[in-house]
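What you see is the complex with one protein chain gone and the rest in place.
Chain naming follows the written order as A and B, and within any one chain the residues start at number 1.
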Amino acid sequence: MNTSPALTLTAAEQLTAIEAIKSLFAARLHCLDLKEWEKYGDFHTEDVVSDSWVDLPDGAAPEVTGQVVGRVNLVAAIRLALGAATHITTVHHGHTPQIELLSDSTARGVWAMEDLLWWTHHGREEHFHGFGHYREEYRKVDGRWLIGRRILTRLRVDHTPDYFSYLSVSS
Amino acid sequence: MNTSPALTLTAAEQLTAIEAIKSLFAARLHCLDLKEWEKYGDFHTEDVVSDSWVDLPDGAAPEVTGQVVGRVNLVAAIRLALGAATHITTVHHGHTPQIELLSDSTARGVWAMEDLLWWTHHGREEHFHGFGHYREEYRKVDGRWLIGRRILTRLRVDHTPDYFSYLSVSS
Partner (left out) sequence: MNTSPALTLTAAEQLTAIEAIKSLFAARLHCLDLKEWEKYGDFHTEDVVSDSWVDLPDGAAPEVTGQVVGRVNLVAAIRLALGAATHITTVHHGHTPQIELLSDSTARGVWAMEDLLWWTHHGREEHFHGFGHYREEYRKVDGRWLIGRRILTRLRVDHTPDYFSYLSVSS
């Protein structure tokens, strides 16, 4: 484990922090797929910065780019994208975390991820299926671990042709 | 972590319990996909109650409903569903657990899940693919953590049209 001077926690305290961060990550995805928007902000710091883009290999141009700054804007953006008139079923899975404590109250983590979205647009079922990694930073605020930074990069994305129509409608 | 008066374990003991529960969950899925039915009961309490149903969003009617009560009945049900004459290949994956200790010997957990089934019926390959969450309760009995309750809810299910034919045959 980290032996930074900023890290004074015992081994058991470090492991407790790591478990809390894993649960935090899990709770965000659970909340997202159950569309419990009123809780969604609570997993993030007030100054959270979130980047989600399609970062394909071989220098292919990103298809979707977006940075959202601040907890209030993040909740508004997710409601707009996934909670709007078009009903979108989503599944977000996260895998094999590598969590590193940087101090007693800061940490970073990398997670493999997969997401699936289904919705109906103009009477036809559309589908999005992506694979990638979340890179996150965590901060302990008032005794609770929160997400302060999230960057989503992509290994692969498949979608039906009308994916872009949906995007132009919902955002 | 929980600070309930019923929870007297040290931090290291709590983390050991959480790791044991994660391993228990993992061992059940491993056993299930390897069809080691003689071991399957051992992961559950004698009075286990298991609910598996298709709980689609927007109040859609459940397609499959079933509650099984008791370890003996649970093993019989799983043998009937997955170990019968029709060979069914299954893959069950569980993700991002949120485990909460309620006392020194009781806990609950939520897991994201995905399951895939393939089988041949009347010479044609059939397929089932589901996404959802397991909500479980755990109890420590004679020094071992066991599953005492399981509820499976669904976010999404896809299957070939003859999925129901298979069900009527095997149960």
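Note that in this section a residue touches a chain if its C-beta (ideal position, glycine included) is under 8 Å from a C-beta of that chain, and two chains touch if they have at least 3 such contacts.
This is a predicted model, so every value here is computed, not measured.
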item: Omitted-chain contact residue, chosen from A:8, A:67 or A:98; value: A:98
item: Contacting the left-out chain in the complete assembly, out of A:34, A:77, A:102 or A:155; value: A:155
item: Absent chain, residues of chain B that touch it; value: 12-13, 15-16, 19-20, 22-23, 25-27, 29-30, 33, 87, 89-95, 116, 118
item: Contact set of chain A toward the excluded chain (per top definition); value: 1, 10-12, 14-15, 18, 57-58, 95-99, 110, 112, 114, 131, 133, 155-156
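Keep this in mind: only the chains that are shown with their structure count from here on.
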item: Whole-Å gap separating chain A and chain B, where each centre is the average of the chain's CA atoms; value: 26
